[in-house]
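As you look at this complex, bear in mind that one protein chain is not there, while each of the others sits in place.
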Amino acid sequence: MAAKSRTTIIPIGPYHPLQEEPEFFKLHVEGEKVVKLEIEIGYNHRGIEKLAEDLTYDQVPFLVERICGICSTSHPFAAVQAIEDVGGVDVPERAKYIRTFLGELERIHSHLLWLGLAGHFLGFNTLWMWAWKHREPVLDTFELITGNRNHYAMFKPGGVRRDIMDEDIPTAMRLLDGLVRPLNMFIKVVLQDPVLQARTKNVGVLSYDDCVELGALGPTSRASGVPWDVRRDHPYAAYDKVDFNVITTENGDVFDKAVVRL
Amino acid sequence: MGVIEGIGYLAGGFVVAAVVGMFAHWFDRKITARVQWRVGPPLFQPVYDFVKLLAKEVMVPEGASRFLFLSAPLFGLAATTVVSALFLRTVIFPGETFVGDLIVVIYLLTIPSQAIILGSFASANPLASLGGSREMKLVMSYELPFLLVVLVPVIKAGGTIRLGEIIQYQATQGAVIASISGVIAFVIALICMQAKLAKVPFDAPEAETEIMGGAYIEYSGVALGLFKLTQWMMMYVVPLFLMILFIGAVNWRQSWFNLLFAVLIYIGILLFITLVRNTNARLRIDQIMKFFWAMVTPFAVLAVILAFLGL
Amino acid sequence: MSLKIKALTKSIWVFHLAASPCNNCDIEILDLLTPRWDIERFGIQLVGSVRHADAILVTGSMNRKAHERVKRVISQAPQPCFVIALGNCACSMEMFGASYNQMHCLDEVTKVHAYIAGCPPKPEAMIQGIIALIEAQLAALKK
Partner (left out) sequence: MADEVVEGLKSKFGDAIIDIHEKSPDKTYVTVAPPRLPDVAEYLYKDLGARFSIASGMHMAHGFEILYHFALDAKHRFINLRVILDSEKPSIDSCAKRVPATEWIEREMWELLGIEFRGHPDMRHLLLTDDWPEGNYPLRQDWKDWREGGENGSEK
């Protein structure tokens, strides 16, 4: 292939500092430009579906919590709702709000984590450190409410396993109030830093059509202009009772993905 | 100059550069940590790191050229040591330098980069060769403006290419930096230095998170230790070079305060390097080239023209 | 020898090897570097290439596909190099042991120098584990 096209193959992974999870990418590059990509996944496949078949409905939330460590509310959230749906169980109002609260708290921590890692990958370690510094109060709140920093084990078919104590509320409020200023600061820093813009604008563009064709979801699709947020369009728990904006952007490049997450 | 004297200068240059370089590396990490709300490593951390690397096993990757792979770090280290020895002599006896040492220093300062390129291609790893090719592009981007701005003090000092004369000129006529062309040239030199030391935003060749340390990816043990040491010594040599060219502050013969002043300026330059690297993201290599050729080089030309006009 | 090990204990460069984890341990490892814990105080740094590593932190339960890769990566590390099993999955495969895609536990494949249990271990526990490893090495020197 060498004579005709000038592509070189760069293997990335399965173990590479860029990735938190083992995956294998074969990049076909021409100079510094990626022209083709082959993906090999499955380094994380642990057969959770099969394992779950052996468990009782009450054990499954603990197992599915371990699908993903960064999003350890979303999978049990879905699992308990499926179980409740099958069993026709009504969930108390307060439990719905607690679930929503946990889900949103996790969103904050996950987006800060994303921002930090994005900075880290761009060689901007200060952004990483700062984002993760301000992520700690979120984890503290989790620890206060659920007893663990990650893998909260809060979800249970029919409700939640622990209530939020009245004594804990002022502390949690104080921790979360302290987040507002740093978050605004991040919005300013990321959206205005010229070097960050130079690195992320018009890079990795996922157009609206491609996004629909490939079935991308979540913040990635919102960055490409798909106005879809399951919290708004298909509300569960208490999402129909709380107010929030769904942010979509048009370009679908890395910069827009950051905008959507902030 | 006798052989023994020469060896003495080399040894002295090596020790000074190693000690100051290790300090500079520690300083860099410490300031980085402070900027990032952290405490940072202890003072002797670079020493521990280096000793540890000496004790580690050296692995030569399969398919690599053994000789080139292992000798590449030595080239870089040797070149840096010679430069450091030259500076030592220049600083101690500004009057006794040989003609053209400025050119020699400029050439020697590119050798660590060549060593990195050599080592990365010798290690037969696709990511390393990517790092090597980026290093090459980086060298191509910053060398031209760097050479141009080096011309400014040369022109000012009446066309001499002896470091000693440049220092003596500045001792009598005032620092080069105290003129318009000097200021422009110094700023450009600082930018080029950032690239020469491969610090963010110009660290594309060794981008830790993109190409896993690039050229260094396959190195381990002593070889890696020598590369790291070279890198640290460069953090002493390059700022000192700029100080000699533009400030001339190392003229301790006039008064001992000058020495203190020089140390302060050196720390100031280190601080500048560290702060710049901590408040910026890494640029892509094509952006770096564009930046140097389209933005920095014209200013460098301007500085040279201004120097000719005597400004 | 003693100087070597002493320098090693003061400057541990860590390579992080994710063998089908749920990511949580990995995130907590990165947490160790961030302002609250800042293990750079002890000279511990995260490195990108296994050739620079003094300690390999293995997280996750190592499935069939990751198995070969883990063995290969560990064999590429220059000696002396410690292998640390981080989290319940790496220590004992925890709840994934029965799965069809699991083969061996980490310590059946390679020598493990330290086990840090927890799901995920708290950062404090990780620091304690690393210190225990260092102390064990220093104690072995004195003998």
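To keep things simple, chains are lettered A, B and C as they appear, and every chain counts its residues starting from 1.
Throughout what follows, contacts are C-beta pairs under 8 Å (C-beta built on N, C-alpha and C of every residue); 3 or more make two chains touch, one makes a residue touch a chain.
The shown structure was predicted, so the numbers you read here are calculated from the model rather than taken from an experiment.
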item: Among the chains presented, those that the missing one touches; value: A, C
item: Hidden-chain contact residue, picked from the options C:Ile5, C:Met103 or C:Ala117; value: C:Met103
item: Option from A:Val35, A:Ile187 or A:Leu214 whose C-beta touches the chain left out; value: A:Leu214
item: Absent-chain interface as seen on chain A, which is shown; value: 41-42, 45, 47, 49-50, 212-215, 217, 226-228, 233-234
item: Residue numbers in chain C that touch the chain omitted from display; value: 64-65, 98, 100-101, 103
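Here is the rule we go by: only the chains that are shown with their structure count from here on.
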item: Mean-CA-position distance for chain B and chain A (Å); value: 42
item: Centroid spacing, where centroids are CA-atom means, of chain A and chain C in whole angstrom; value: 25
item: Inter-chain centre distance, chain B versus chain C - centres from mean C-alpha coordinates, in Å; value: 35
item: Set of chain A residues in contact with two or more other chains; value: 16-17, 129, 133
item: Residues of chain B touching at least two other chains; value: 36-38, 208-209, 212
item: Interfacial residue positions of chain A with respect to chain B in the complex; value: 8-11, 16-18, 32, 119-127, 129-130, 133, 193, 195-196, 198-199
item: Contact set on chain A toward chain C in their complex; value: 14-17, 19-22, 42-48, 50-51, 54, 62-63, 66-70, 72, 113, 117, 128-129, 132-133, 136, 149-151
item: Sites on chain B touched by chain A in the complex; value: 32, 35-38, 126-127, 130, 200-201, 203, 207-210, 212, 278-287
